[in-house]
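Here the structure is laid out as structure tokens; the discussion comes afterwards.
So, subunit A:
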Amino acid sequence: MTDLSSQLLLYIGTAAGLFGIGLYGFIVGPQTLRRILALNIIGAGIFMLMVVLAYRGLAEEAALTLTDPVLHALILTGLVVAVSATAFALALLTRLNQAKSAQCKPDQLRHGQEPEQ
Partner candidate 1 sequence: MMVVLLVLPLLGTLFMLLWPKIAPLLALLTASVCSLAALQLLFLVSEQGNQQVLLAGWPSGLAISLEANSLSSLLILLTALLQLLVGLYAFATHRRDKLGAGFWPLSCMLQLGLTALWLSRDLFNLYVCLELLGIVAVALVSLSGDKAIKPALNYLLLSLFGSLCYLLGVAILYGAYGVLDITVLAARWQADLPSSIALLLMTLGLMLKAALWPLHGWLPAAHAAAPAPVSALLSALVVKGPLFILCLLWLQLAGATQVAAVAPWFAGCGLAALLLGGVSALRTPFAKNMVAYSTVAQLGYAMLALGLLLRFNQPLFAAALWLFVLAHALAKAACFLAIGEITATLGGKRINTLKGASQTMPLAMFAFAVAGGSLIGLPPSGGFLAKWALLQGLWLQGGQLFWLLAIVLATLLSAAYVFRAVVLAFDRADPVAPDFAPRILPQWLALLPALAVWAMALYSEPLLQLLKQEGL
Partner candidate 2 sequence: MSPFWQQYLPLSIILSSLLPGLIIFTLKETQVKLRISLNLFGVGVKLLLVLLMWQAVKAGQQFYFSLPFLPGADLVLQGDALSLLFVVLSSVLWLATTIYAIGYLEQSPLRSRFFGYFSLCVSATVGLALAGNLVTFLLFYELLTLATFPLVVHRGTPESLAAGRRYLAYTLSGGVILMLGVALLHSLVQSPLFTPGGYVAAAVSGNEGLLMLAFALMIMVLGVKAALLPLHGWLPQAMVAPAPVSALLHAVAVVKAGAFGIIRLVYDVFGVESMQALQLAQPLMLLAAATILYGSWRALAQQDIKRRLAYSTISQVSYITLGVAMLGPLAAVGGLVHLVHQGVMKITLFFCAGNFAETLGIHKIRELNGVGRRMPVTAMAFTLGALGMIGIPPTAGFISKWYLGLGAAEVGQNWLILVFALSGLLNAAYFLPVVYRMWFLPQSGRWPAEQRLSNRFETHWMLLLPAIFTAILLLLMGLFASTELSPLSWSQLIVEREFRHD
């Protein structure tokens, strides 16, 4: 590990912050939608970290200006995965709400107060 420039540190810190916020949101909940969003924030944090690391990843061998294409590929793949997963989760959520509204609980739906499990 060589010295980290303060900028990178800032980025990493931001990524960690995003991760933390996402984690907090995910744990606290309680609405599912909020959790899905929290997961996306976590994902964003991780991708950000990866972007940063793409600069840092080859630090030992090459100049800082060179970025690591592998990581970018990974991020892209990850994004695709994350997007599809989010879409799927949202679809499921919609179905859940449909099922619930079919069971005539409109009040709860409006307020989004769905109890856990």
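Going forward, contacts are C-beta pairs under 8 Å (C-beta built on N, C-alpha and C of every residue); 3 or more make two chains touch, one makes a residue touch a chain; residues count from 1.
The candidates were selected such that all candidates are chains of the complex that A comes from, given by their letters.
Keep in mind that what you see is a predicted model, and the values were worked out from it rather than measured.
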item	value
Of 1 or 2, the one touching subunit A somewhere in this complex	1
Candidate 1-facing residues of subunit A, complex	1, 19, 26, 32, 35-36, 39, 42-43, 46, 49-50, 53, 56-58, 68, 70-71, 74, 77-78, 81, 84-85, 88-89, 92-93, 95-96, 99, 102, 117
